[in-house]
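The complex is shown incomplete by one protein chain, all other protein chains being positioned as in the whole.
Labels run A and B following the written order; every chain starts at residue 1.
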Amino acid sequence: MSAAAQTKENYFKSANFKKKTGQTIVLIVLILGSLLILSPIWWMIATSLKDMKEIMTYPPTFIPKEWHWENYLITLQKGPFLQYTLNTLFITVFVVIGNVVANSFIAYGFAKIHFKGRNVLFACVLATMMIPGFVTLVPQYVIYAKLGWLNTYLPLILPAFFGSAFNIFLLRQFFLTIPNELIEAAKIDGANHLYIWWKIFIPLAKPAIATVAIFSFNGAWNDFLGPLLYINDESLYTLQLGLQIFKGQNDTQWNFLMAGSLMVLLPVITIFFFFQRYFIEGMNLTAGSKG
Amino acid sequence: MKTVRKTLVSLLILAISFSLILAGCSSKESGGSKSSGTKDGEKVVIDFWTFWGSETRRPIIEKIIDDFNKSQDKIEVKHTYLPWGDVWTKNLASIAAGNPADLIINDINAVGHRAQNNQNTNLAKYLEQDPEVKDRFYPELYNASLYEGDPYALPFNTDTRLMFWNKDMFEEAGLDPNTPPKTWAELEEMGKKLDVKKGDKYERIGYLPNQGIGADVWMINADGKGYWDFDAKKAIINDETNVEALTWMKNYYDYYGDKTINSFKAEFGEQTADPFVAGKLAITTDNANFFTKIRDYGDGMNFGVAPLPAMEEGSGNSSWGGGFVAEIPKGAKHPDEAWEFLKYLTDVQAQEYWAVKNFDVVANKEAAEKAAGSAEFSEEGKMVYSEAAENMKQTLLTPTPNEAPDYINLIQPEIESVLLGKKSPKEGLDAAQKAVEELVKSNKK
Partner (left out) sequence: MERIVINKPEITKKYKKQKASSSLQRKEGLQGYLFIAPWIIGFLFFMAGPLLFSLYGSFTNFNITSKMDFIGLDNFKKMFTNDPIIWLSLKNTLYFVVISVPLTTAGAVMLAVLLNQGIKGMRVFRTIFYLPAVLSGVGVYLLWMQLLSPSSGLVNTLLGFVGIDGPAWLTDPSWTKNALIFMKMWSVGGGMLLYLASLQGVSQSLYEAAEIDGATSFRKFFHITLPMITPVIFFDLVTSTIGAFQIFQEAYVMSESGDGGPANSLVFFNLHMWNKAFEVFDMGYAMAMSWVLFIIILVLTVFNLKIAPRWVHYEGEDRK
């Protein structure tokens, strides 16, 4: 991406110079912003490395006096965290698959196929977002209980395969920006909608699909209320439930809680880092990066 | 887009008309329950939900459960940890679905409120079988678990507000380290002597009436009654002593000013550092259990403990407490077996074990008194625990009044606006009284 060295004397007037200064400014802004963003996270890291006595001191220390790296090891030994990780991973994988497939499928229908009542149904999709979850929590629980799904992962996984309003709406917005001519063209070549959805739209909307995948991963990984309500057996608990043991009514173990939260964060960050591949493909198409 | 909009509009109309149709008819519905066999061979397995998952609490409750399981061969108690606070949300949903736990730990002050809403099981028939059980407890605690005369839970543990003071600081300020304040006036006088100021800023504050306890506790302390008269079943928020207590607090508050108190409160508002433990406060009022923080993080602080000071000499040292009960949720599959375990859980052995290991004041009187002399406690531990056990005699609870379950939500903002100087104590409490009376009236309908 970076240009070869310029040797011309009017280098300072060149587009390359302008680009470089622009980039430097952006870089400075980003570094300053990152520091701001990271300082609360540093606070978490610092807390995770202190002992409780230091956490209880006032004024709080910004850098731990003693670095208790063993806190991380101790945290892991306080509960069956390997089991919790596997449980959470199991749920998350299914939820991500369900969300990506179902939502893109449904969104394609809403964005690109004309049928009677399309807009009515789409309005219904939007409307489901507007009711606070508290009031449907109890009846929903009762339904799952009657179905005999309590203490299984079904209530956590299965709904993902039927779409969610947020993701449908999101993908619909992206699909709408894809020209209809593509569909017409493919149809003339004999393709049906199923084929167009799978072979044309999903690849074209990769950044959007990746966004949905990241959001769903994040949501399932961090879900607290779902597992809390539907799981009764501690051996089936997820990480977010497991982490709660460090939090008491008034005897929270901050160092272990923070260490645990940071460790739980790692997979999500890794996934995000990996998925960014899909945000880079279009990179040279965008503003400010012309060379 | 246009159609989407139109549809949403018609949905709106539909919702409204549906509502109107509904308003014209009426029907009834109630949650059913279904039974499932949870028998493990001969043994009946009962589900026991607690929020005790921390490494300090969990082994203790699980040891108690284990002892019980080994003590007989009919019942097997299965312990499930659920996070603090959320455990009760789940409890509600599971009662609605008809498959709750067999026993759960819940808040003592709302036993009656839950009973009124059919969430727990009437224990009267069990107490008829075992009438002696009732006498185990501190009467105030047992009474708090009654609804219309019948018990719906048994108390498990409790707490009581005590005054802690830093003896070294007393000495430094020229006060007798062994004579704590006995009245509000003394508290204020000593407190101000203990202040350390550097320029405009307080390096140390003697005492803050809003630290650890609120206006409600001082109102109870003043005359043994808080916001609610439980005999007359009515709100007494703006009675004379309450206004007096709040006025005292407000004046005390103003001595330091909003800014000082706000920042002080926010600094220590979190569960991490405590101003007393950190040496920024010379006198504090807190639970007996607060001792464990002094012990663990106080660097061998030299402290004393006493009941809350009285409003004036002879007005009594009433204090306030809360705590937890164990109860059988409505619709539990094995109430008889749960009762057996409930008895064990509140008996001397289990209660003493819990008291000693957790430094908690337990509901069983004998166990609490035994624990006070436990060899496992340090001298200081014994001192605090016996003071707490003694204080139970003058500790009051504030069960949620069934006539106005959310009255606190109406009172608290008024108290806050008094402390912020937006209203006088009388005005604020009058407004709260009026609002709560309105609430009672509308709940009666």
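Observations
In the analysis below, a residue touches a chain if its C-beta (ideal position, glycine included) is under 8 Å from a C-beta of that chain, and two chains touch if they have at least 3 such contacts.
No experiment lies behind these values; they were computed from the predicted model shown.
For the chain excluded from display, the touched partners among the shown chains of the whole complex are A, B. When the omitted chain is restored, the residue from A:Ala145, A:Ala210, A:Leu229 or A:Ile245 that touches it is A:Ala210. The chain that is not drawn here is touched, among residues A:Ile91, A:Ile106, A:Ile202 or A:Ile245, by A:Ile106.
Touching the omitted chain from subunit A are residues 1-2, 22-23, 26-27, 29-30, 33-34, 37-41, 43-44, 58-60, 62, 102, 105-106, 108-110, 113-116, 118, 121, 124-132, 134-136, 138-140, 143, 159, 161-163, 166, 168-170, 173-182, 184-185, 188, 192-193, 197, 206-208, 210-211, 214-215, 218, 222, 224, 240, 243, 247, 257-258, 261, 265, 268-269, 272-273, 276, 278-291.
Seen across the whole complex, the unshown chain contacts subunit B at 1-2, 4-5, 8-9, 11-12, 15, 18-19, 22-23, 25-31, 88-89, 92-93, 95-96, 113, 117-119, 259, 262-263, 265-267, 269-272, 330, 405-406, 408-410, 412-413, 416-417, 420, 422, 435, 438-439, 442, 445.
Note that only the chains that are shown with their structure count from here on.
Taking each chain's centre as the mean of its C-alpha atoms, subunit A lies 38 Å from subunit B.
Put simply, subunit B touches subunit A in their complex at residues 1, 3-8, 11, 31, 47, 51, 53-58, 80-84, 86, 89-90, 92-94, 96-99, 267-268, 271-275, 277-278, 280, 289, 292-293, 296-297.
The part of subunit A that touches subunit B in the complex is made up of residues 52-53, 55-58, 60, 78, 118-120, 122-124, 126-127, 137-138, 141-142, 145-146, 150, 224-225, 228-229, 232-234, 241, 244-254.
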